[in-house]
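Rest of the complex left out; these chains stay put.
Chain nomenclature is as follows: A, B and C, assigned in order of appearance, with residue numbering initiated at 1 for each chain independently.
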Amino acid sequence: MSPASFTVEVVVENKSLARDPEGETIHHNLILKGGYSQVTNVRAGKLLRMNVEASSPGEAEQLVRKLCDDLRIYNPAAHVCQVRVVS
Amino acid sequence: MVKVAVVQFPGSNCDLDALEILQKTVKVPTDLVWHKDLKEDQYDAYVLPGGFSYGDYLRAGAIAATSPSLETIREATVAGKPVLGICNGFQILVEAGILLGAVLRNAGLRFVCKWTRLRVESTRTPFTNLAKKGQTLRIPIAHNEGRYYLDNDQLAELERNKQIVLRYVNETNIPTKDSNPNGSLDNIAGICNKEGNVMGLMPHPERASLPILSLNNQPDGRLIFDSMIRSFENTVEGENR
Amino acid sequence: MTRSVIEEPQSWTLVEVQKPNLTDEEIRYAVKKLQREPNEVEWAMLEAQWSEHCSYKSSKPLLKRLPSKGPRVLVGPGFDAGVIYIGDGWVVTLHIESHNHPSAIDPYGGAATGVGGVVRDILSLGTRPIALLDPLRFGSMDSLHTRWLFDNVVRGIADYGNCIGVPTVGGEVEFDTFFERNCLVDVVCVGLGRKDKLVLGEARDPGDLVYLVGGRTGRDGIRGASFASKTLAEKSDTERSAVQVPDPFTKKLVIEAILEAVDAKIIQGMKDLGGGGLTCGLSEIAAKAGTGIEIDLNRVQTREPNMQPAEIMISESQERMVLLVREENERKLVNILNKWEIGYAKIGHVTRDSLLIIRRGNEVVAKAPAKFVAEAPPVPRSAKRPEYLDALAEVPEPAMPEDLAQTLIELLSSPNIASKEWIYRQYDHEVGIRTIVKPGQADSAILRLPNKRSLALTTGGNSKQCYVDSYWGTVGVVSEAFCNLVAVGAEPVAAVDHLQFGNPGNPEVYWTFKEAIRAIANYLNAVGVPCVGGKVSFYNEDSMNRRAIKPSPVIAAIGLVESKTPKVLQALSREGDDLIVVGNTSDEMGGSEYYEHIHKLVGGRVPRVNLKKEKTLLRALLRTLRRGDVESLHDISKGGLAVALAEMSVQGHKGVTVDIDTVPNKTSRMDNLLFSESRSRFFLETKPKNSASIVNSFKRLGIPSAKVGTVTDNGIEFLSKRQVIITIPLDEASRAWSEAIPRAMEATP
């Protein structure tokens, strides 16, 4: 099968025990003070969008998952890392 | 003769500062070593300086931690040599898994440059052996990501192994919320590995090693480097005997 | 480029027009000189280079009036930075830049790339950037928009300066509604290097190779250009950023690589690429030496496909430098660049024929004498004294406040006076292990130099006063900078200026511009210190109502501190010491914080400076400081003597008691005496045994001086006729002063 190009998103955010001061501050100081009380929670994270050549979405996802672990895209002591193929 | 290496990564910016203090103030033979050139463990001690290696992109220290030079450093740590990570150097050691935990973005979400008070919690490292336990040092910090974190189990382990070396404290030598500049867990400013030969700290001792640069005219930062020299003397004496 | 980049009004939409964006005279001049109609690429280059931006066509003749020579000046105006000899083979370089329009749109990226720009200028001379200062101007703090700009500008400067490891050791900030939409973001950079390793922006030797080093060339900063290439017009606003993305990491690598090459002495000439891009860099580097340059655009590494020759020639992509190198040193240079993993391309060579020849492969796409491209015909401007000045000259005297203590508290918490710690905490001001006197400690920062001396740096502006009286306001700005230097024991050695005004085509604006230059020239001549460079920025006006900003000349000045001079800070140090005032206080309330902040009153008489006495005063103060009898010292500026004392008091955690009647003055009212911003005044703290001799040493020279009070363990207290007229507990003053800015900024994550 000839390889195709997939877009994979990686989201890194703090574990909940490590707190998320950025999300908290945006929520309290910006959003709630701005009057948007319908917003009940905010979490902040980093997003990496990668273009990956692979033969299937599953392969693309696995590859990225592996590289995230290998290259420590996240620090397991403090972060959680999500990988998802978006197209 | 002993020789120290200051390891330079792309984006290091306190490398020359550390080099100058080691060579001219502490007067220990020291080389500035480009990370790619550090292929073998041929130095007696290593200093990983502060700065923004790889622009702090992704996460402070994360990319530099994958430099092959870290393998050499790892060998040196296993061999029991003194290894000191200052600020970004601390972040690199943590990201390389040589030291425990994580160093996260400051709780205040801003870069903070200020003089802090540090209480010496452990004198068993080659960087604090000249200090008295409980002694306060005045050394400045300057960082964006200095909030030390690890989970409760590991914190307990750190405590048990006496791996916490420095804490931020107030004027009365007590760790308080106000004296914690970045939201670090338990006011932790510096830790060491289990064996004690590797230390990482957020404050910059090289910036407090000349009286003229210090707020109180005391070169408190020198104690960290002088301790390292003393640890060499001890080993050398030991070998001679 | 003479004095570096100027911004012009930028319409961020790209319009397609047929005619080059030049005046009819410029078009005629170009055709006549070239003896033919320039082609599309050449027009684009001329447009870029002949913009006010690069050519100084409205300001050049006037700028010549500034004194620029001195025994320490190795390189004056006309290069990327001024060079001052500081002894023992060392030089210091100095330059100032602004990034006003980009910062108004994208405060974070605009401010950050502003730092990047001025750092490149310092690097161009082959010197290491060792310090930054940031004079800033914003609208009122009450406005959300201002706070957004302020927060992001400070963050942008912090992130860039901190990352490249250059400490930001000082600056200033002024808030005034005139800057609501056109904030001013200036950055001063100081460099350090060896005299024998200086590199100039001159292509002296034909045969030298031209290297383009650093980032790739993209379509950044190409805007409103007449050639309106289709590719440009097609890309919609949503995909292309209106501003440059800062990349301090690449900059740091460029700095280290270039300094390594400078150290190896393999760079023959160097030029940073800023406004006008390659066009400006190449034409100026050749024109300076009377040589020519030939390049091949196919060799330029581009970041986007299908870039047209004109686009490549005027692109303002960041983090690029042009280096000239001998063929025999090429290998060495390439090795250094490879070590640091920096992009580079050999794009051409220096020629003998003084022509700028731009090829694409074998096809010549532009060809013109370098000098012709580099030097735009000057634009004559007319000047007319603004009418509003008459109305400002005479304003009714305000009512005397009922509670002077309350007035002082309000002044202390005015953002223009309040502590700036919120700003400088975010800047790494220690990196480089040179910062002896740190932000907030004294009127100037002091840096350790390699040769036992140390370097004092300061910067100042005062748009409020310059608006009411642009001549005396500007004299005052320069005077304050020099007073700040001597206040830390430094002998002033050089200055650079930055002149920020509205549209020079408006005769009233141009008049204030001329007055500012006259003022700087007169002051510098009076004290005998050269101006070694600077910058002009026109077209600063509110995008909504087209109102010009207040005239904003800004000065940065440096001085040398001899090794034996004691370090004196502004915090009061010891109870029981005497307080001495130096200088005279008059009814000079125009543009004062007291008038503007407390009474919302704009106008009145602006403080003047006795230019005949100024040098004597500066020298006398320096002598006093060197003798070592001064325990603390602060210049009296914004907010007047009451504020200066409160600052010394709060910072030293000591009280003061001052008998206001003993202060030398010619004022008619108590509030004027307390809050007038008369120039060239200082507070000194000294041991009682030294008071008399210090006071007499000034008086002998005809400079008013008196012992006016003592340091106590109490609060801040002013007496008149044995009555207490102001008393404020220290912690109350301290809170007002330190919490004003953080409190206002709290809500900004």
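Assume a contact is a pair of C-beta atoms (placed from the backbone, for glycine too) under 8 Å apart; a residue touches a chain by one contact, two chains touch by 3 or more.
Only a predicted model underlies this, so the values are computations on that prediction, with no experimental measurement involved.
Asks: Per chain kind, how many copies sit in the full complex?
Replies: A x2, B x1, C x1
Convention: only the chains that are shown with their structure count from here on.
Asks: Nearest whole angstrom, what separates the Cα centre of chain A from the Cα centre of chain B?
Replies: Computed from C-alpha means, the inter-chain centre distance equals 30 Å.
Asks: At what distance in angstrom does the C-alpha mean of chain C lie from that of chain B?
Replies: Those two chain centres are 36 Å apart.
Asks: Between chain A and chain C, tell me the centre distance in angstrom, where each centre is the average of that chain's C-alpha atoms.
Replies: 41
Asks: Which residues belonging to chain B are in contact with no fewer than two other chains?
Replies: Only 109 qualify.
Asks: Would you give the residues of chain C that are in contact with at least 2 other chains, written as numbers and ranges?
Replies: Within chain C, the residues that touch at least two other chains are 749.
Asks: Hey, which residues of chain C end up touching chain B in the complex?
Replies: Per the stated touch rule, the residues are 155, 158-159, 162-165, 247-249, 252-253, 339-341, 424-436, 448, 567, 749.
Asks: What residues on chain A touch chain B, complex-wise?
Replies: My answer: residues 14-15, 17-19, 21-22, 25, 46, 71-73, 75, 77-79.
Asks: Under the touch definition given earlier, write down the residues of chain B that touch chain C in their complex.
Replies: 10-11, 13-14, 16-17, 20-21, 34, 36, 50-52, 54-57, 109-114, 140, 142, 144, 204, 206-207, 209-210, 212-213
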